[in-house]
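For this depiction, one protein chain was excluded, whereas all remaining protein chains were kept in their positions.
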Amino acid sequence: MKPIKKDLIHPIPGSRWNHILSGVVGDKLAMLALIIFVFYCLIALLAPLVAPYDVSDPAFMDLMNSEIPPSWISGNSQFLLGTDAQGRDLLSVILYGTRLSLTIGICAVLIQVTLGICIGLVAGYLGGRIDNFLMRCADIQLSFSNMMVAIVFLAIFQSLFGMARYQQLAMIILILVIGLTEWPLFARTIRASVLAEKQQEYVDAARVMGISSKRIMFRHILPNTLSPILVIFTVQIANAIVAEAALSFLGLGMPATEPSLGSLISEGFAYMFAGSWWICVIPSITLIILILAMNLLGDWLRDHLNPRAYKD
Amino acid sequence: MLIFLLRRLLQACFVMIIISVISFSIQDKLGDPVQQMVGMTVSPEERNQLRNELGLNDGFLVQYWRFAKGAVHGDLGTSYYYKEPALDVILEKLPATLELAFCAILIVILIATPCGVLAAIKPKHILSRLLMLISSIGLSVPIFIVAILMVYIFSIELNIAPSFGRGQTTEFFGFWESGLFNKDGLSHLLLPSLSLSIALMPIFVRLIRAEMMDVLQSEYIRFAWSKGLSARRIYFIHALKNTMLPVITVGGIQAGTLVAYTILTETIFQWPGMGFLFMDAVSRVDTPLVSAYLIVVGGIFVITNTFVDLIYGLFNPTVRLASHGL
Amino acid sequence: MKKRELAALIDVSFTLNRGERIAIVGESGAGKSILGFSIVNLISKPGYIESGSIKLENKELTTMNLRQLQEVRGKRIAMIFQDPMMTLNPVLTIGNQLVETIRSHTNISYKDARNIAIEKLHNVQIASPEKRFDQYPHELSGGMRQRVIIASVLLLNPDIIIADEPTTALDVTIQAEILQLLLTICQDNGVALVLISHDLGVVSKVAERTLVMYAGHIVEEGPTLEIINDPQHPYTQGLLNALPQMTIPGQRLNQIQGSMPSLAERPSGCAFHPRCPYATQKCKQEQPQFIYSGVSSVACFIIEDMLNEFTDTDKEAL
């Protein structure tokens, strides 16, 4: 016996947030992950205030100070985490790098979400040929890993803007590249949820009441598909940051003058075996902790919200 | 069945056309191939002459038409660097990449399946919790960091396995260079395939666990319990078979990701496969090779996807293949 | 914050005699299915049996280990589930699923097991069972599948069959056939049946005795016919009134006001009191005890009071 939907009112988003929040407080690991994430966001936002040095200051990069180990080894309190091969204060560079990585990650995923939601809703709600076509597109899109797409895009952008302007736009381009490559994940999830929701009586009822399909999609179906989106959103930010790092590692990401965490690691890699391990290891740890926190948060959200259970 | 295959073929053509346009349009955008071909002291006129000979000064459509005509005949252009048909060059490297991917997938299947099943049937057990924690961490460590660490630990510090290349290979059927059948080749395979599988492992452990838990909640599993079947039969026959369905689908999608991972792994370990070739081609501005690579990888994806659907059909009797097409 | 534990069944107690057919009736969420599953210890996680005792011929089931339980499940106590579409494993053939049941309990060769299975399929009136044997569940209709499930339940000649809403997911015409089949099989083989249903109509055709459940409690117990003809508990009355045939054509259905409380919101006292038209102050505070009303056993203060009144007036009259 199927429970009868009482009325047309969909679950209230507000209660969902309370549900999540109260759950976080209960779970120590999730709490820790959330704290770490918020901490990263804060230092990313406040990097210019928190960083001991101003990276845009011409005096910031001084070869005289190159490769100083972290202060607990060198005893030099001037540079807490030491300096890199260019004589830059590693702490400041990492703070700004985190800021860049997070910005790229979050913006890219926002693009993914927007694209994914629109395409997924359209595909799921309209169905038929459009659905098939869009899902095939998603398949094709997925067949090309973002690394290859990145190279294609970089080439196109370079020819559009010229090499000189390109590097100024590197961040935006990276966001676009990563954003445009992973939307199928969202689209598929949304589509699946929509297909499930579509069979629910309240959608039929809404349609009978003469509500337009656009309104049904956005006001009635979308809120019910938020849980899986939230889960994927969290995990995708982590993925986007890793993707950016990998691209930078291959030399396709951020230019060396504006390093993200990935380009810092890639740059430090050369010094790894040469004794100046901190140039590579500290950014790596920073990156790994961030990703781990995001993944734990995503996991916990998945278990806690249990998107599948929401369908019924 | 036939209709399904025909539809798939049609789709594949459509996909390949799109891919060929995209991959062709990047030719000439990656840098000047002529610059790479000649020495520093060659005059601009001579370079222009060369460019004319290569047809690089023609319009885009003219160039594309020439390219498409050749592509239909299996001619994806001639690599500037290898001076051989690009397709041949890539197919020559294909065995290396396929062996690497195959070994990585084998390791993943052999380790991820039992781990995922264990984590699903005993979610509270300390071992499964540990497993999930490890997989969380594994998911968070980018593959290039893993690879670097592996080289450092196993190759430099412990001196167990070589850090680059493929080592000794044996030739089969005249075209398949295999490193699987001698000690040297296998030892070279160790680190790259291990780091590749470490990158894929967490995804699959989690996927198998999630799907398995889902399946274990289902009515038919409960019914199987109510029939008094042994736990082993329920877990490994009733549940695992159903679990593998979505795992296969996701595995097919992961083929794309695998390509990305092989690019990274092959670059770090100097594995002479397609990914390494691709990065090399990009840095050498060997544009025919780059676009041929994109086309080949696109083709591989289309094929694996079709195969995945076919296997899916084999595993899952409820799927009617024809309903899966456009 | 500690997770709250909620009790789904409280103070539920009944006996089942050999060959007897009883029904458990109630709205969804009353705890009927959990009761059914708890008999063979199949409650889905994180649920568990905190206390209580379930005995099969003096053997305690709740304390059995998995191996011992496997002996009981299928062989002594078999279950039929609500939705035949979901009950059979989609990736295994019908035959496979039948044979494995036999072979996991006995040392019969595959060939013999196959013969038994085909015979049972024949028994449940499936045409050309040899053909069906090699088919997958999705190739069969819903009614057909429920027959297969009944056949699989019969394979080892169990003592008890627990049928959890066996006809709910089926078409009305097929419902009757399946019920008839179930009834015949139980009568022919002397199998005891626990029929879990929300449909008093279904129950009346099959069960000899009926238990009415509300919010984890049994509220009324007695012979099926008596209960249907003369329901005592206000809830049972409400259930019966809600049946379409109880109303005059054109009249609105008699709904019970409100809905079943969830486990977390179970009210104090008699759980039914918020919906009960006769509820008194006492109902809100105290838990009623079972009393025999002459027709059935009922847990209700109203009935208790009425009976007391009746006996009082009786006494006076005497």
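The first chain written gets the first letter, and so on, giving A, B and C; residue counts start at 1 in each chain.
Assume contacts are C-beta pairs under 8 Å (C-beta built on N, C-alpha and C of every residue); 3 or more make two chains touch, one makes a residue touch a chain.
Quick note on the criterion: contacts and distances are computed from a predicted model.
Its UniProt record calls the unshown chain "Peptide/nickel transport system substrate-binding protein", which is the correct pick from "Peptide/nickel transport system substrate-binding protein", "NADH-quinone oxidoreductase subunit K", "Na+/H+ antiporter subunit C" or "Sarcosine oxidase subunit beta". Among the displayed chains, contact with the absent chain in the complete complex occurs for A, B. When the full complex is taken into account, the listed residue touching the unshown chain is B:156, out of B:17, B:62, B:156 or B:303.
Residue in contact with the omitted chain (choice from B:249, B:270 or B:306): B:270. The missing chain, though absent from the display, is touched by one residue of A:66, A:103, A:132 or A:213; that residue is A:66. Remark: the residues of subunit B touching the chain excluded from display are 30-32, 35-46, 50, 54, 78, 80-84, 151-152, 155-156, 159, 162-166, 168, 170, 181-184, 186, 268-270, 272, 277, 280, 283-285.
Although one chain is not shown, part of subunit A still touches it, namely residues 58-64, 66-67, 85-87, 158, 162-164, 167, 251, 255-257, 269-275.
The definition used in the following text is that only the chains that are shown with their structure count from here on.
Comparing the chain pairs B-C and A-B, the larger number of C-beta pairs in contact belongs to A-B.
The mean-CA centres of subunit B and subunit C are about 53 angstrom from one another, to the nearest whole unit.
None of the residues of subunit A touches two or more other chains.
The multi-chain contact residues of subunit C, meaning those touching 2 or more other chains, do not exist; every residue touches at most one other chain. Those residues of subunit C that touch subunit B in the shared complex are 37, 40, 42, 44, 66, 69-75, 78-79, 81-83, 86-92, 100-101, 104-105, 136, 138, 149, 152. Residue ranges on subunit B touching subunit C, taken from their complex, read 217-231, 233, 237-238, 241-242, 245, 315-318. Chain contact summary for the complex, subunit A toward subunit B: residues 129, 132-133, 136, 139-140, 142-148, 151-152, 155-156, 158-159, 238, 242, 245-246, 249-250, 262, 265-266, 269, 272-273, 284, 287-288, 291-292, 294-296, 299, 308.
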